[in-house]
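Accompanying notes for the structure given below.
On to chain A.
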Amino acid sequence: MAKKNIAFYPGCSSQRKSSAANYLTSARAMCEKLDITMNEIPDWNCCGASVGYAEGGELPRLAITARNFALAEQHLPGQDMVSTCAACWLATRETQERLAASPQLMQETNEALAAANLVYQGQVKVRHMVEVLIEDIGYEALKTPVVKPLQGIKFAGYVGCQTNRPFGIAGESFENPLYLDKLIEIAGGEAVPYDQKVTCCGGALAFSEPDKAQRQIRQIVESAYDPGAAMIVTPCPLCQANGEVYQSEINKKQNTRFNMPVLYYAQLLAVAYGATAAEAGLDGQVIRAARLENIAA
Partner candidate 1 sequence: MTGNIATNSTLLVVGGGISGMTAALEAAECGKEVVLVEKLPTLGGRTAHLYRYFPKMCHPTCGLEINLRRLKGNRRVRVLTMTEVVAVDGERGDYRVTLKIAPRYVKDNCTACGDCAEAISSEIANVYEYGLARTKAAYLPHVMAYPQRYVLDPSIIGTAEAEQAKAACKVGAIDLGMAEETVQLNVGSVIWATGWRPYDAARIQPYGYGRYRNVITSLEFERLADPRGPTGGKLLRPSDGREAKNIAFIQCAGSRDENHLRHCSRICCMASLKQTQYVGEAYPDGSGKSTIYYIDIRAIDRFEDFYQNVQADPGVSFIKSKVASIVEDKDGNPVLHGVDTEGYHRYATTHDLVVLAVGMEPEANSIRLPDSILTDSSGFIENSADGGMFGAGAAASPLDVNRAVQSATAAALRAIQVIHKTAATESTA
Partner candidate 2 sequence: MSEMKTAAYICTGCGIGDKIDAGTLEKIAAKEGKMALVKRHEFLCGAAGVQMIRDDIDQEGVTHVMLAGCSRRAKSEAFDFPATATTRANLREGVLWVVAEGGEHDEIRQEMADDYVRMACAELKKMKVPAGNPATANNKRILVVGGGFSGMTAALAAADAGYQAVIVEKSGQLGGWAARTWKRVPAAMPYAEPQETGVAELIDRIVSHPKISVHLNATVAETRGAPGRFAVDVATESGAAHSEEVGAIIQASGFTPYDIARLPELGGGAPNVVDHAGLEALAIAADGGAIKRSDGAEVKSVVFVQCAGQRDDSGAHLPYCSGHCCATSIKQAMYFKNANPDVDTVVIYQDLRVPGMGEDFYRSAQNKGVIFTKGKATAVKAAGNGLRVDFRDLILDEDAAVEADLVVLATGQVANSGVDIELPDEDPAKAQKVSILNLAYRQGKDLPILKHGFNDSHFICFPYETRRTGIYASGPVRRPMDMQQAGEDAVGAALKAIQAVENASLGRAAHPRSGDLSFPNVRLEGCTQCKRCTVECPFGAIDEDEKRFPVFNESRCRRCGTCMGACPVRVISFENYNVDTVGSQIKCLDMPDEFSEKPRILILACENDAYPALDMAGLQRHVYSAFVRAIPVRCLGSVNMVWITDALNSGWDGIMLMGCKKGDDYQCHFVKGSEMAHYRMSKVDDTLQQLGLENERVVTHEVAITDNARCARLINDYVAQIMAIGLSPMKGFG
């Protein structure tokens, strides 16, 4: 497998001891096996996420992301800017497209960047880690490093919103994207039919509108149980966190008995590729994925 260098944009939630720290851990393990070198963009900042709109407005949001572009262009020229976080990817891709489409916004953004002696030249190519996996490496080649297939484990592939809409992974449909199921199968697991694949978990409103969001989450977890899934798999940190950490809340309030591990695809691949439980970030689960830990051990 050819060595690949990427300008990696981890995003706030993937930082050490942050809510998606285990995503980063597992992504590193996975990339190592695939000979992908993750070059972290120096001094990157928050993408603003979707909920930043209310106070941030349009241009400040675009400008802070453009700062990341400028840093990537400057320090990691020619490398694709890759995110693992769905929200980071969405916000950066949206920014990239909007600036490309509007010379006025581009000019205003650069006016703002100039305040920190930065400039964005419009060269950045924004991608999601999943795109790197399936487009650059390919489904077939992703199978090569598999040493511990996750045989006999049923997973519900929960794609969620922001890696799926409005951009989505090329060639996939909004209502029934299949790439996650394919990644599950590559890792040796079984992807169950799952009708809440693209349901919204409530996103950031899990904080501000917990009851409403938890109604979404309940539906998402419940529907994973129906076809017999043992675990949920997702590409999105917010989906992961919402799906995992609120199960106890829902159990308490609604008398359910949810105990469904929610993992990242990167964790599955890392384990299948022979990583240890720690390397795969399995110790970062609030709801432990015992069967994966057994395989990884």
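Candidate selection criterion: all candidates are chains of the complex that A comes from, given by their letters.
Please note the rule applied: a contact is a pair of C-beta atoms (placed from the backbone, for glycine too) under 8 Å apart; a residue touches a chain by one contact, two chains touch by 3 or more; residues count from 1.
None of the values given here were measured: they were computed from a predicted structure.
Of the numbered options 1 or 2, all belong to the same complex as chain A, but only candidate 1 touches it.
If you check the complex, the residues on chain A that touch candidate 1 are 173-176, 195.
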